[in-house]
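Shown below is the structure under consideration.
All protein chains but one are shown in place.
Up next is chain A:
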């Protein structure tokens, strides 16, 4: 159990390819913090630096008050779950889970008991004598999680652990992660590119872009009040409106936020009401299951609209309306 302080972390792979730029982040004791971002944003690099698998170049990482920057991987006592599960293919499930305990030079009976206990907690007891290649993807990831937790790590690191699983298993597994994390009160860093899975289980979310953290907040705040255009686009705000245009329509803004853009979610826009704000032409109509999505060409560019209404067709002239309250002010990113 530990608090993590990441100070001024920078990292480059080649001379001009900087992956992380002066990144600082505090992770509270027992918290599940997600790092959310597209591929190439530096989130995996950051996790590998924390784990020690990648040697640090600049900055420092303090875990539970101690600087671990120069501590080798095998002495850090971290748990890590990989995207590819990374189970030892030549060992049984029991041996996989016991592997970390054996490295700790515990007595045989202690290893045996601790392994059995974690297998029980993760519901893997029946599979203990199987080999990894005899298990399904979901079971393998469960073993990978059990193996990481068995050594009672100070920090649990999860590197896109759900992305190789199908939709149903993904939900099951993320709930399992959340349950075990809360039960063991383990400080956990969860790296993902999927906003839904990270919102569901995280205490806080750090949205990363180009090696920097764009916003660090609770899932609710990030969803309701994205700070920058990048964060907004990443959590499903599809439409962007210039603030100048809103001012011309006599909408009052306090100008607390200095940015020039406003954003609105597709489901907050209505089609064909009496008080049209924007006129446009339907370009695309898609059936999404719960609703229809229209892409409408307007004077503000293409707007996406999610609605239950299905009586519009391509090339129909159409009026769009939305309320002042649905617009969210954004800061200008870089």
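Everything that follows uses one rule, which is that contacts are C-beta pairs under 8 Å (C-beta built on N, C-alpha and C of every residue); 3 or more make two chains touch, one makes a residue touch a chain; residues count from 1.
Quick note on the criterion: contacts and distances are computed from a predicted model.
Visitor: Leaving aside the chains you can see, what is the UniProt protein name of the one that's missing? Options: "ABC transmembrane type-1 domain-containing protein", "SpoVR family protein", "3-oxoacid CoA-transferase subunit A" or "Tat (Twin-arginine translocation) pathway signal sequence".
Guide: Going by its UniProt entry, the chain not pictured is "ABC transmembrane type-1 domain-containing protein".
Visitor: Using the document's definition of touch, tell me which of A:86, A:216 or A:233 contacts the absent chain.
Guide: In the full complex, the listed residue that touches the missing chain is A:86.
Visitor: Using the document's definition of touch, tell me which of A:151, A:232, A:282 or A:328 contacts the absent chain.
Guide: A:151
Visitor: Would you write out the residues of chain A that touch the absent chain, in ascending order?
Guide: Residue positions of chain A that touch the missing chain: 51-53, 73-80, 82-84, 86-92, 99-100, 103-104, 131, 133-134, 144, 147-148, 151, 157.
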